[in-house]
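For this depiction, one protein chain was excluded, whereas all remaining protein chains were kept in their positions.
To keep things simple, chains are lettered A and B as they appear, and every chain counts its residues starting from 1.
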Amino acid sequence: MTAVAYAVLSVAAMLFLIRLVLGPSVPDRVIALDGLLVTVMCGVLVLAADQRSPIGIDTVLVVALLGFIATGVLARYVERRGG
Amino acid sequence: MTPVRASGLLLWITFLWVLLWGNLSAANALSGLAVAVVVLVVARLPRLSRRGAADNAKIAPLATLRFGAFVLVKLIEANLVLAWEIVTPRNRIHTGVVQVPLRTESDLAMMVVANVVTLTPGTVTIEVEQSPPVLYVHVLHLHDLDAVRRDLLRIEELSVRAFGSSAARAQLARNIS
Partner (left out) sequence: MDLLGGIALVLGSIFILLAGVGAVRFPDVYSRLHTAAKAPTLGVLLVGVGAVASIRTFQATVAVALVVALQFIAGPVGSHMLGRSVYRSLAPPLDGPDQLAERDDRHDVDRHDDDTDGR
């Protein structure tokens, strides 16, 4: 089961990477980065479920917080400097 | 900040600290308390609302459950609509920005509605104005302005019924009848 989850998440990560490279504007790339962060967070949660141990969940919390702040800061940057 | 709110926050931060450390020991609890005090002193946490105590949330448990279920259902519906959009050709997109004047003045309600709107099918909040309380929402399939407004005002109604302050509930009752 977790193997399937890993596989699906890997495909999702690759798709976000494509948008990160392609995305013609900065907001596109911000969306891709945020998506990548969420994918990684879910990956760690799947790992924790697989190992039946709460390892890495604190990391997930920190990543979630920092990711949100990063999105906010980048949004302000786009607003000031244009796409 | 009121003593009630301060001690509530102290307890919450200490609880989180002990939880992240994993085991409940005297050292963990005391260091947690110290961290909580430092955080409260250093960070100037904003007030929950401009109007202070007048905006105190009065939580109605059944209405809150109903609101939670509503949000969940709308979120699932939004994702299914997205999946459908991805599979079928996209020539049905007709974007626009709708102005949604809210009926209640509560900051908490406005924040919750703006959040939930982003989670409902086809809408994302773009701009928020505080007085008078107005939400500007970007819609993917904009065919009927009033229908969109009605749906979003329903969200406001459900959330105020769940945890609106007495002032907000009164405003809602006045505007609905």
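One rule holds in what follows: contacts are C-beta pairs under 8 Å (C-beta built on N, C-alpha and C of every residue); 3 or more make two chains touch, one makes a residue touch a chain.
The model shown is predicted, which means the values in this text are computed figures rather than measured ones.
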Listed residues B:6, B:119 or B:167, member touching the removed chain: B:119
Hidden partner chain, residues of chain B it touches: 16, 19-20, 22, 75-76, 78-79, 82-83, 85-86, 90, 93-99, 114-116, 118-119, 122, 124-128, 136, 138-140, 142, 145
Positions on chain A contacted by the hidden chain, ascending: 1-2, 4-5, 8-9, 11-16, 18-19, 22, 25, 27-28, 30-32, 34-35, 38-39, 41-42, 45-46, 48-50, 52-54, 57-58, 60-61, 64-65, 68, 71-72, 74-76, 78-83
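Following the convention adopted for this analysis, only the chains that are shown with their structure count from here on.
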Distance from the mean Cα position of chain B to that of chain A, given in whole angstrom: 23
